[in-house]
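Here it is: the structure, laid out below.
All protein chains of the complex are present and in place, except for one that has been dropped.
Coming up: chain A.
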Amino acid sequence: MTYPDPDEPVPPARPGVRPFLQSGPQHSTGGYTPTGEHPPVEQSTNSLRPFVITSGRTDGGDPDIGMETQVTVVPGAPPSRLSPETRAIVSLCEESPISVAEISARLRLHLGVCRILVGDLRAAGQLDVHVLDNDTPDPETIMRVIRGLRSIS
């Protein structure tokens, strides 16, 4: 492969890597397929850059990991070699349970990137990801939120 300008500081997007969510609604139905049946016509280098730290993976891993999903460290997890980003995530989670959205905001990590890395850390046994059993909250939980809200001034 030859690049038109070898001095070009930003190499062109690797072909075949699908910009995040480029496939629209399909993203929730399956993982990233390197052979992508629908190669994007237009590639935006811009949208790829945050995903360098996920080794180019752009599809959000586990769809069960929501923005509000709580994450904690696994107590006594064996030390493991972590990238700066994943190490930062683990140390944030050490303080107290924290949501994926808060991790993303506090570390200024793209939400999609954050989700992938959190999924990785769960797979590596470093983090517990507390996925809820049921998606729809029960009346009792809602009542508790109502009582809690009423009590604030």
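The working rule: a residue touches a chain if its C-beta (ideal position, glycine included) is under 8 Å from a C-beta of that chain, and two chains touch if they have at least 3 such contacts; residues count from 1.
Methods note: contacts and distances are computed from a predicted model.
Asker: Have a look at "Iron(III) transport system permease protein", "NADH-quinone oxidoreductase subunit H", "ATP/GTP-binding protein" or "YNCE-like beta-propeller domain-containing protein" and point out the UniProt protein name belonging to the hidden chain.
Answerer: The correct option from "Iron(III) transport system permease protein", "NADH-quinone oxidoreductase subunit H", "ATP/GTP-binding protein" or "YNCE-like beta-propeller domain-containing protein" is "ATP/GTP-binding protein", the UniProt name of the unshown chain.
Asker: In the whole complex, what residues of chain A lie against the chain that is missing from view?
Answerer: 19-25, 27-28, 40, 42, 44, 46-47, 50, 66-73, 75, 91, 93-99, 101-102, 104-106, 110-112, 114, 128, 130, 132, 135-139, 141-146, 148-150, 152-153
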